[in-house]
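Heads up, the thing below is written out as structure tokens.
With one protein chain held back, the other chains of the complex are shown just where they sit.
Lettered A, B and C in written order, each chain numbered from 1.
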Amino acid sequence: MNVPLVLFWVFGAASLTAGLLVVTSKNIAHAAFYLLFALVGVAVLFLLMAADFLALVQFLIYGGAIVVLLLFALMLTRIREGPVIVGNSQKPLAIVAGLALLALLLSVVFVTPWPKPATEAIQRIEVPVIGESLFTDWLFPFEIVSLVLLVALIGAIVIARSGDD
Amino acid sequence: MLGMLKGLMTTMQSHFRKPVTIQYPDERPDLPPRYAGFPGLIWDANVGEPFCTGCQVCARFCPTQCIYVTMKDNPKVGDGTSKRRKIVDEFELNVSCCTQCAVCVEVCNFDAIEMTHTFEMASYSREQVMNLQDMLSMKEKGGP
Amino acid sequence: MAESRLETVDMFINMGPQHPSTHGVFRMVLTIDGEQIVDMKPHIGYLHRGVEKLAEGLRYREVTVLLDRTDYLAALNNELPYVMALEKLLDVKVPERAEYIRVLVCELNRIASHLMFYGAFGADAGATTPFMYAFRDREEIQHFFEAVTGGRLMHNYFRVGGVRYDLPEDWRERLTKLIPHLRKGIVDCERLLSDNEIFLNRTIGVGQISAADAIDYGLTGPNLRACGVRLDLRRDQPYSVYPKLEFDVPTRSRGDCYDRYLLRVEEMRQSLRIVEQCLEQMPDGPSLGEVPRVIRPKEGEVYVGTENPRGEYGIYLVSRGGDYPYRVKVRAPSFCNLMALNEMMRGCYIADCVLILGSIDIVLGEVDR
Partner (left out) sequence: MPEWVESIIRVAIAIGFVLTTVLVLIWLERKVIGHIQQRLGPMRTGFHGFLQSPADAVKLLVKEDIIPAAADRWAFQLAPALVFVPIFLTVVSIPFTRTLVVRNLDLGLFYVFAISSISIVGIVMAGWASGNKYALLGSVRAGAQMVSYEIPLVFSILGVAMVAGSLNLETIVDAQRGLWYIVLQPVGMFIFLVASLAELNRTPFDIPVAESEVVGGPYVEYSGIRWGVFFLSEYANTFIISALAAVVFLAGWRGPLLPGWLWFLIKTYAIILIIFWFRATLPRLRIDQLMTFAWKLLLPLAFVNLLITGLYLVYDWPRWILFVASVAVLAVASRLVYVVGRA
């Protein structure tokens, strides 16, 4: 039991618990706060894997921006108290979709040839390497993703604006 | 940007000017002679008694009715030292409602009240504020 | 796609009576959509002391004490219409020196009041220093008042037929020192805010009201003149010695917060001009005319309106004989100016609403009386 392993278990468990609380918590703002803890926990896990750039991005984008935006949306749109939804016709479909996602993720976990622990040290990836691979090997996917995000952004603006006239 | 710079220069200049505030209890404000603090009775040094005869004009004219005066026969009339037949017995000023308007000074027929320079009336108990006989200045006026 | 619009609910927010920038105990119930104001309902009366009713129980000479406390930032300006009304009822002549003293202290008080506006307006806009600059200069004026009237804020100085005391012996030295000080202070004030881009952005076009609307709502004083209506009772219904004095009545055209601000700064300059002329022209003579010892006016009623720093401050005085006034009605400019608030505020932001209220320059003591 070395320090990183203890930290891994602590933060792993913490982010899992926080994640569970996100979906079970009744108060939607609380859910957003729990989400923050889940995301920060994941960031720490990244740190433990020596992916410090990724960890900081996780902090900045997910912790700082996404959660705030979520809270923002919550505060600006007060949903009037409606009838409590008990049953949902989409439930079976949701179960199927959830199971499918689980299966996909599990297959990824088991299929990927992870480096065996203790046999080789985890390689620290320098920022320039990330930058270079993003702009050479992965340029096309990178641009596609950017485009998709841009389209989503414009779409959101269009939808938000449509009611204004 | 220029307007903001102008403002910034102004504040920079005033930073180097002398502060205008005074450190109050250590430095005292310099009060002009007319400064109207709480009213007080004036002492007639020639006779050794206040000018006030307790006629109650001030009490009647006071807008906030904060003055309470009673009158008594002047013991000094008998031996001829004083011409005042009546003299003030009790003079009470309710400081908590006196507005320092100086109407009492104006209506007084004997010029027996004046506005003192007392303005510090903070105290720890109501009694100290209410009982003013000793807090009012009996300023000397009209000596020989 | 109409349903997909995010549903937002208007929020009610209660601004005041304990809010730092409602200038006293004013309360506004704002209906806001995000940061924008949909509707505003003013609530007044938190400072109601029943001044008008109290005045009915006081002798004539005591009433000025109460009137001091209506518009407490320009106390001397409130006493003026009352004593003028009383003089009309009593047919008392006021000596010229007394008139000059009245104008002198009134104009100084106008400057003090406008400085107060300047400071509070700056504070509303979020700047801290204007307030201190304004108080630095206002303090000097109050020192002068201390020497002249004995009071700093509440003076009880004007009397039927004149003023209570003549000016103190050293008034000329004090005033000649005071005037350049104020002139410099106004320059400081102007340099700090008038050209500041942030301030311009915050105030230009905010809380605009048209001249026609302003007249309909009964605005008077700087708020009206900022819309371009040249109405100043000192010039249009001359009283006291104002006809003998030279001053301009500045106006602005847009009628927004910035114009109201700039107009008041300009008015301070004009008032300073009047003060200077008073200093030069001050005649000798008594400061209190021939006044009956007992003030008991004949039956009758009279209305006198004068130009207060906030607009037309009028006193409607009814006498049924006897020692006590039958009715003292105050036409309070702040109260009337406040009526246009809703008109100015609709559709602006919360931050603007504070500024607009500040730019109207109300004094709650006078609104609620």
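Assume contacts are C-beta pairs under 8 Å (C-beta built on N, C-alpha and C of every residue); 3 or more make two chains touch, one makes a residue touch a chain.
What you see is a predicted model; the values in this text were computed from it and never measured.
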Please provide the labels of all shown chains that the missing chain touches. A, B, C
Consider the whole complex, including the chain that is not shown, and state which of C:25, C:74, C:90 or C:125 touches that chain. C:125
I'm checking contacts with the chain that's been left out. Which of A:22, A:42 or A:67 qualifies? A:67
For subunit A, which residues reach the chain that was dropped from this view? 3, 27, 29-30, 33, 36, 40, 52-53, 56-57, 59-60, 63-65, 67-69, 71-72, 75-76, 126-127
Had the left-out chain been drawn, it would touch subunit C at residues 11-14, 19-21, 35, 122-129, 132-133, 136, 192-193, 196-202, 349-352, 354
Counting contacts across the full complex, list the positions on subunit B that touch the omitted chain. 1, 4, 7-8, 10-12, 14-15, 17-21, 23
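Here is the rule we use: only the chains that are shown with their structure count from here on.
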Chain with minimal offset from the mean of all protein Cα atoms: C
Taking each chain's centre as the mean of its CA atoms, which one is most distant from subunit C? A
Whole-Å distance, subunit A centre to subunit B centre, using C-alpha means? 74
Inter-chain centre distance, subunit A versus subunit C - centres from mean C-alpha coordinates, in Å: 60
Two or more other chains in contact with one residue: find those residues in subunit A. none
Multi-chain contact sites of subunit B, meaning residues that touch two or more partners: none
Can you list the subunit B residues touching subunit C in their complex? 1-4, 6-7, 9-11, 14, 20, 31-36, 61, 63, 99-103, 106-107, 115
Enumerate the contact residues on subunit C facing subunit B in the complex. 58-59, 61-62, 65-66, 68, 129, 133, 136, 139, 143, 146-151, 154, 156, 164-165, 168, 188, 191-200
